[in-house]
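Heads up, one of the protein chains got dropped from this complex, but the rest are sitting where they should.
All chains are identified by letter, namely A, B and C, in their written order; residue positions are counted from 1 within each chain.
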């Protein structure tokens, strides 16, 4: 019997293109998949750069116009790894072409786009996945399991933060992430989207929001061609206006009555990729910090009074999700493994014709929360999520 | 030459009465004071209980009516360690009687009271101190020093939380802290008052607030006579309504443009006395957690790229504030030592006729922030602090 | 009925004299004692300095010759807080005078002295206590409880270290702790004595030892009169030879078959008072670090595979030993509280005529282990503890 193949067309070849490429390659090595991902074609605007990328990562073909990729008959999956501004057109076209879609976050520039993208994918009946990769960190999975088993009880509090510091220097250039027309918003979209996705996954839907934002540097040097997040370089002395917020903090009420907070910043000196949350419930509590992603903090009120405390669980046991396919206990995994897990679950979803989470429905719901936050920051009112 | 004496009249003899008593006793043992505190008289409603307390802690006399204490000629200082509802009358009477005032927090039931108390003390020209004791934790002092020296740079973020869990059990009784007429508010006053005081101390004044509160348990068993915070016992089956919030979360804008958050809860399972804050600036960052009160986390961007990281400073060196009077390096101090430090500084302020911080001006300013938060939670609007 | 009194004669008024004084004062404030400690007399060689100390700490009388204290009829307890070299004579005389004895560690200059001291106390029938104070840290007590309840199971490993850094600077003076005739040995006695006491308390007796020592600085400036550990000052340029080791590391076999290690150093840069141990057994594990003395790490193999991890127990709950007499949960205690606990238990032992642990029998047993270590370092052989 022929092994089923899944032919991938990847759009984008920077940070995320690299992370996705390794995932398509590694997933079948560590996991038994129902279909074999084939690295069919990768697309980028610079022919030279995309060819070099294809050679390195084993993509069989290249394109320089994403529409060509979407049109190809030899592509089953469109993998969207571009700046946010391209997501809408790309996703809608891919859906209309009947391609399954593996889409990077943040989902879209706004909820209008998000809704159109969700509708297009649903109408087309394709498998759609939004890559909030942290749901597939084994420690986060363990958090979900503890909650689903009732071990945290009724949830009272979500306390989340996603803090970075890569633009504290006012000479860091005006990369696309700092421009509203390309990114939609600043850390509210880039970072809080991850946190809101995790909160919806672990706690539930959000009903109401109040928020404030801050902008600490109002204009920045224009970037060079190859400038990217974390490693921007500038070109000349010209400056342009920063058109997104530098930090965004929200307080929310969940539909189940829990109270939550979300902090996001690119100005949190000392924090590199500090995606952290705490959850407090009637029976226990949980803590997570992406910079120690193999660990989960867990407090159980079932432990006797004298023996209670936050446990540091090293989520590297065979029974922890995904781990049996990697290494023995105590041998930790890294950042990119979450992408590999996403590919594993995506391939299974496509092969079995089943939905996967988070998908474009989650992307739309998340976008509505984030937009309510931006509205609140502007209006000075608490805003319902609608 | 006769040593100067400072004769103390203490009102209240529960948790805070005990913490204050040890401070009046210990301060002159470890520190050289310009005046000697004399434990003149302690006051409580139950003659038996207050006499027992006086015997144990060495108070020379007792009273059962606080007005009698205020009237006594042989008392120089009124030490207010009662539930909040009594603060206003007590403080105003003490000021009018020309007594110096050492007052527990939360300051008052509302800013109207707070303003009257501040005015009374100022008019009387007495030394007034509000006991936000955490300002006198050596690690917090170190944070202040680092900020004042410019080592944190321009401050972008305050991230504070004060989390406890002593009323998660719905059978915990309706102690005075859960009744609005006695406490003014819930954790917004009890816990966030500490955090706001620290934020004002370390970051600056707050201009604008938005907040949400939550109540998870609406009625509770009535308490027994001796029920107190943390260790309530009930009596019979009757229940009464909880009239304060169980949790309160605020986002604020500081006058200097920094963005801040404050979370307070009595429903944060696993947290006992988790008073924590993070401060992020252009040159460094700071972290503090009261449950590890001898430590300060400090990140310096001046460290070279490869050697940067949050340092865990054990604030037990002789050069750290107050420490030279205690023990050698690495020998930690505990919770009550902060009260002792407060007494040290208060005695010096009185003896030298100089103000001390935080005082009733700070108490008033803090109360205005807390009230703005409560207003915001009710109005659904961002509220200016006025 | 008259309250029973216990009249204390304290010999020594430096670091330990201060720590003991506060304990005698504080114990009856926080705890209900069967007898009231009376600070009868304190003794030191310099009349001026001892008088000043007495005034500050409330000692009723002073002496400058310790033999006078031992002879006084109005003294029930001799509290030995002098350099080690005086312990033997002082203890033997106190025992012969029928005084109960509260003795600082390290116990003696060698096991011959230790044996004589133990015999003298036993013959006299007095209560004798050796102040290895860390046994009375609530977190250490919790470790003991877990072990006694079988929750750690059969113990396989003890991994202990007591690391400091106060003499890394070669210009730190030759204080008495660095002179063999005054101290007996270096960190092997000063620091490892604590660790061996804890290991005997928690794991059991030690059968066999192998050890190495190191000396990194061979001569040092002579100290000024007031030089002490941690804060030495020098006088002039003269130097003298360091006659004790700077570091001592042992591996041991316990009588129950467990394997243990002990590391002690005054050259462990960055460690101030880092007294730490780990215990591994068939059913669980324990970790302790004095610099975070309110915490105990506990791993239980009874937790399910996915939920196992080291718990950080904050040992500040009312059910933890001693804690109910201090503050509410999450309000931490400090270094000197352990001395207070020792006084509490000592007063009870004396009042009830019951033994207390650790006592001079433990001191002798501990000394034999430490001496075996020094013998091994010299002989190059594994040595039996005899």
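Note that in this section a residue touches a chain if its C-beta (ideal position, glycine included) is under 8 Å from a C-beta of that chain, and two chains touch if they have at least 3 such contacts.
These numbers come from a predicted model, not from an experiment.
Peer 1: Looking at the whole complex, which of A:34, A:98, A:318 or A:355 touches the chain that is not displayed?
Peer 2: Considering the complete complex, A:318 is the one touching the chain left out.
Peer 1: For the chain left off this view, which of A:293, A:306 or A:343 is in contact with it?
Peer 2: A:293
Peer 1: Determine which one of C:52, C:157 or C:375 touches the chain that has been left out.
Peer 2: Checking each option in C:52, C:157 or C:375, the one touching the absent chain turns out to be C:157.
Peer 1: Have a look at B:70, B:314 or B:374 and name the one touching the chain we're not showing.
Peer 2: Going through B:70, B:314 or B:374 one by one, B:314 is the residue touching the chain not shown.
Peer 1: Residues on subunit A that touch the omitted chain in the whole complex?
Peer 2: 15, 19, 22, 25-26, 28-29, 56-57, 164, 166, 229-231, 271-274, 290-294, 314, 316, 318, 327-337
Peer 1: To test your reading of the contact rule: which positions on subunit C touch the chain that is missing from view?
Peer 2: Touch set of subunit C with respect to the missing chain: 153-154, 156-157, 159, 161, 163, 165, 168, 208, 210-214, 216, 246-247, 249-253, 257-259, 261, 263, 265, 267-271, 280-285, 299, 301, 308, 310, 376, 380-382.
Peer 1: Kindly note down the residues of subunit B that lie in touch with the hidden chain.
Peer 2: Within subunit B, the residues touching the omitted chain are 142, 145-146, 295-296, 298, 300, 303, 305-315, 317, 319-320.
Here is the rule we use: only the chains that are shown with their structure count from here on.
Peer 1: Going by C-alpha centres, which chain is most central here?
Peer 2: Located nearest the centre of all protein C-alpha atoms is chain B.
Peer 1: Based on the averaged CA atom positions, which chain is farthest from subunit A?
Peer 2: Here the answer is chain C, farthest from subunit A.
Peer 1: Subunit A and subunit C are the same sequence; what rotation (0 to 180°, nearest 5) superposes their CA atoms?
Peer 2: About 180 degrees of rotation relates the two copies.
Peer 1: Please report how many Å separate the Cα centroid of subunit A from that of subunit B, as a whole number.
Peer 2: Here the centre of subunit B sits 41 Å away from the centre of subunit A.
Peer 1: Report, in whole Å, the distance between the mean C-alpha point of subunit A and the mean C-alpha point of subunit C.
Peer 2: The mean C-alpha positions of subunit A and subunit C differ by 54 Å.
Peer 1: Show the residues in subunit B shared as contacts by 2 or more other chains, in ascending order.
Peer 2: 271
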